[in-house]
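One chain of protein is taken out of this complex; the other chains stay put.
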Amino acid sequence: MIESLVPFAAVMAPLAAIPLIAASSRWPNIRELWTLLAAFAAFFLVISLIPSVDADTLVGSGRFFIVEGVPLELKVDQTGLFFGLIASTLWLVTCFYSIGYVREHREKHQTRYFAAFAACIGSTLGIAFSANLVTFLVFYEMLSLATYPLVIHSESPKAIRSGRKYLTYALTAGIALIAAVLWTGNAAGTYEFTAGGILEPGMLSPSAMRLLFLLFIVAVGVKAGLMPLHGWLPAAMVAPTPVSALLHAVAVVKSGVFGVIRVVGFVFGPETMAAYGLDTMLIVVSGTTILLASCIALRQDNLKARLAYSTVGHLSYIVLGIALLSKSGFAGGMLHMVNHATMKITLFFCAGAIMVHLHKDRVSQLDGIGRAMPWTMGAFAIGSLGLAGVPPVNGFLSKWLLCEGSLEAGLNLPMVILLTSGLLNAAYFFPIVYRAFFRAPAEGVAEKGEAPPMLVVPICIVAGFSLLLFFWPDLFLGLARDVASAVFGGGQA
Amino acid sequence: MRPDLLNHAPILIILLFLGGAMVAVLAGLLQRRLAQPWAVGITGSATLLSLFGLARVLQEGALRYQLGGWRAPIGIELIYDPLSAFLVVVICAVSLLVLIHGRRIVPEEIPGREVPFFAVALMLIGGLCGIVLTGDLFNLYVFIEIVSLSSYALLGIGTKRSPLSAFRYLVMGTTAGSFYLLGLALIFMRTGTLNMTDLAEILPFVSGQVPVLVGLAFILVGLSLKAAIFPLHGWLPDAYTDGCSTATALIAPLGTKTALYAILRFVFFVLAPAYGAGAAPIGTIVAYAGAAAIVWGSFMAMSQKELKRMLAYSSVAQVGYIALGIGLGSRYGLIGAVLHILNHACMKACLFLVTGNLRRNVGHSYLPNLDASVRREMPWSMAAFCVAAISMIGLPPTAGFFSKWYLALGTVEAGQWPLLVALLVSTLLNGVYFFRIFEQVYLKPAREGASGREARGEAPLSMLVPTLIFAVLLLILGIGNVYIVTTFLEPIWAGVL
Amino acid sequence: MIDFFAEHYSHVCIVVLIGVGFFGMVGKRNLVKKLIGMSVLQSAIILFWLVAAFKEDATIPIVKDGVSPIVPEEYVNPLPHALMLTAIVVAVVTSGVAIALLVKIYRNYGTLEEDQILEQL
Partner (left out) sequence: MMRSASSNLIVRVTARFVAPVIQIFALYVLFHGHYSPGGGFQGGVMIAASIILLRLALGNRETRPLISTAVATRGAALGALIFLAVGALAFRYGGEFLDYGMIPFSDDESMRRSHGILLIEVGVALACACALTAVYDDLGEAPGRGEERSGD
């Protein structure tokens, strides 16, 4: 392991920006400068870690004891790097988009918005780089708390109701996580994430093992939107769109999914999972979620709600891939983390651009807007194709790997679910694209033209990512495969 | 600081307060305004002294101070070990901040009575230090009564209702004291000693005798009444609600906690050799009483509309945490209990100080009437409130999370799942009643001109600074908990086993 | 039976006194009567200590000439008495504070009957 302060600095960069942001609330330009500086700093710090992390080498920073016997330790392994890359890269893009969005939309409480945003990203990076369960817990709870101001941002009664709902779910998850972490530490004698798991079969009685797993799944499943724990996610769509885009498609929900990866691959380990039938439990839950969420998404007229349910479904793709306990499935799940992130953030950015520019937020209002906003809706089309699993967008790759993993595990049903869900995805996304390009626009839409560049450029960038990652998936795919090999043993690790 | 003076540090700290109180009576009659600076000065120098004393204890080990030159089992002994030295620092520092905060608010809330108020407050703090320091069971009784009497007097000044609440508190408190004394008589009859260390050595020989067991039961019930452990907490909510701001801010964080500390000392240092660590049957009862307190207190707090009353009920719950830790009787239980004594002192003090700020500048602390105007006028106070509340809920990285962590670890280790559930559920319940306030203060639109009162803005510096210091402390204590555990608690635990 | 009472009459008295004290504190609705009950309880416990320290045919523990050998049976243990002196002080101060509070309550409500005070709340 290499000792270095880089992981620590990467986590602290956004957190250190918070007081600066708060202090310069009177001067929006300086305030946004801090946000951008922090975003760039975090981005380059994470990028700089890529060369030094491979399957054998970890980068760690600091062993400061947070509770007796357990250090608050940040350690970048490939899994953490994978997630850290997604979060920091997309944050940078979202920063530009956010600035454009809140100014265009004349949001109130912008300082609170940017401060909370920075806190969220700091916590997310902390989750990504956590070396043990306690550190993970600390950042997980911080993330829960930091998201609250963003959910209630508009301060409307509806937002406040959603905020309450969110808190109820998040605090319950936090409780379950504390209990699970304590129990694990007591049973396994360590909190350290270890590829292949720290809980050996036989450490706990079968029923206790299942209960512990259930606690973990409740804890991380809330953020990962596993049904029936997903209720907060559609409600949280009252938040401003960049928040929905980054946090509810990337940072927060992916923290939950990342938690599933850690729990399955690094706490329980495939052996224990299989020994107690925990994988079946997870497959059933995630499979059901995929189908149900896609069906519900079909019925949503509100664009963001449709995206939210689509998110719920796609998060379960990842969980399903991990639950398959096969190398390709695991790699596919991880790859889908990054792919879904780029595609869904594209869609959310588009929804946001439509909302601030044309003040439309319902699917039924979108007739013909593709003519006014060709770039935006073009990006939207790319995202939709990807989510439905059509090449040449990156979504195809991860879905392919997932199906392969399903076969590798000797299970057919998951593959059927995945393919069915692909159809359903097409069914709820393509009509939007169709409406936008092939229906006559409503009055006054065509003259409005394209959204401001501060919004469109980030949209094009993330859509470009989605395409790029189809042609050059090597970085992420390599990382994902390495992690899978480490977890399942053998291979090049 | 002269080193030979530090040999007397434990008694000097108590003397400073008691003597300071007397001088305050003498001097305060001449010039009323001098009372508060004098009290602050005394507490400040005691804080300094206790810090030097702590440093010395850490360097040279525990100090056993024999009063009057009489050797230990006969004379009264003060035990100045890392734990008690540390808690004395906490008591002095917390009271110092609260007394500074009282500069403006005491003359405004109870005009004309500053001198007796601050004199009695000094006696109270001296008594608190005494409880923590003493190694003699009868001396403990005397200090507990000094604290109780000062509390009755302090809480009796205030609103129209406060004398009645204070009287009820007095009746309960005296019953508790009588129980303790009765139990002590039985123990003394059987063992002939009042010294804690001595008793711990003798007790194993008589541990099964009926009078001894009855005596122990009386002592524990008496102390539990003073500490307001469920279901003996009935006096607490009224007493805390009706007192004046500074009095509650002084007594709520420290009063019941030192009684709990006395229980902790008694259970771990006197009973442990005879009955095993945690004194098995008693421990279980105490732990479950604590769990019941946590749940019941949280539910009662949720249904309150007056902020002070809500905080009082949450105190009942917080006492439950500490009781739970003591009842577990294990290493993690002890760590959790002591840390929570410390953390709760800071959290509650912070919350009550904010309540004081609200009462002074907004005119009330009635929850349904709080709205966003409060936050706009008093952004710093409310920020401090948020930190303290998050710590009460127990979210990292605030201090409250870590004491809960150790307590939960203790329950898991002992396999006491119901206790763990109570601990964790309380997090949710605390969340409910504190986020309700956040919503009010941050999101409820201000009613224009409804209050008919001109805005008084943020609290004056003398009130704001102590409040903010507490808020910052909560973060520091959270991050630094391991240092506290390894430095102050580890040697103690080594001594118990 | 009679023997038991004859031998332990002092303890029986103390138990009765404690009972009376408790009854006063719990059963009476008048605050002054509560206070009286409280005082009775305190006195009973002080009495209990003194009874426990009683020793027949013993005297105060002051050695006059210091020549004769000291026989412990001849002297009373002074400790309980000294302690109870302190306990009495505590009891007196408690009563003082209690009476002060009662005076204030009477001024605020015009009565010391708990029921009538509760009506006014």
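Chains here go by letter, A, B and C, matching the order in which they are written, and residues are numbered from 1 within each.
To be clear about the criterion, a residue touches a chain if its C-beta (ideal position, glycine included) is under 8 Å from a C-beta of that chain, and two chains touch if they have at least 3 such contacts.
Just so it is clear, the model here is predicted, and its values are computed rather than measured.
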{"item": "Left-out chain, listing which of the shown chains it touches", "value": "B, C"}
{"item": "Absent-chain contact - pick from B:L49, B:L149 or B:L199", "value": "B:L149"}
{"item": "Option touching the unshown chain, where C:M25, C:M38, C:V97 or C:I117 are the choices", "value": "C:V97"}
{"item": "Contact residue for the chain not shown (choose from B:M123, B:L203, B:L358 or B:L420)", "value": "B:M123"}
{"item": "Contacts of subunit B with the absent chain, listed as residue ranges", "value": "5, 8, 11, 15, 18-19, 21-23, 25-26, 29, 65-69, 112-113, 115-117, 120, 123, 142, 149-150, 153, 156-157"}
{"item": "Where the missing chain touches subunit C, by residue", "value": "60, 62, 85-86, 89-90, 92-93, 96-97, 99-100, 103, 107"}
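Rule of thumb we're sticking to: only the chains that are shown with their structure count from here on.
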{"item": "Innermost chain by mean C-alpha position", "value": "B"}
{"item": "Whole-Å separation of chain centres (CA-atom averages), subunit B against subunit C", "value": "29"}
{"item": "Averaged-CA centre spacing for the pair subunit C and subunit A, given as whole angstrom", "value": "70"}
{"item": "Averaged-CA centre spacing for the pair subunit B and subunit A, given as whole angstrom", "value": "44"}
{"item": "Sites on subunit A at which at least two other chains make contact", "value": "none"}
{"item": "Where subunit B touches two or more other chains at once, by residue number", "value": "none"}
{"item": "Complex interface listing, subunit C residues touching subunit B", "value": "18, 25, 31, 34-35, 38, 41-42, 45-46, 48-49, 52, 79-80, 83, 86-87, 90, 93-94, 97-98, 100-102, 104-105, 108-109, 117, 121"}
{"item": "Subunit A partner contacts - residues on subunit B that touch it in the complex", "value": "335, 390, 393, 395-397, 401-402, 404-406, 408-409, 412-413, 420, 424-425, 427-428, 431, 435, 439, 443, 479, 481-482, 485-486"}
{"item": "Complex interface listing, subunit B residues touching subunit C", "value": "138, 141-142, 145, 149, 152-153, 156, 160-161, 163-164, 166-167, 170-171, 174-175, 177-178, 181-182, 185, 188-189, 194"}
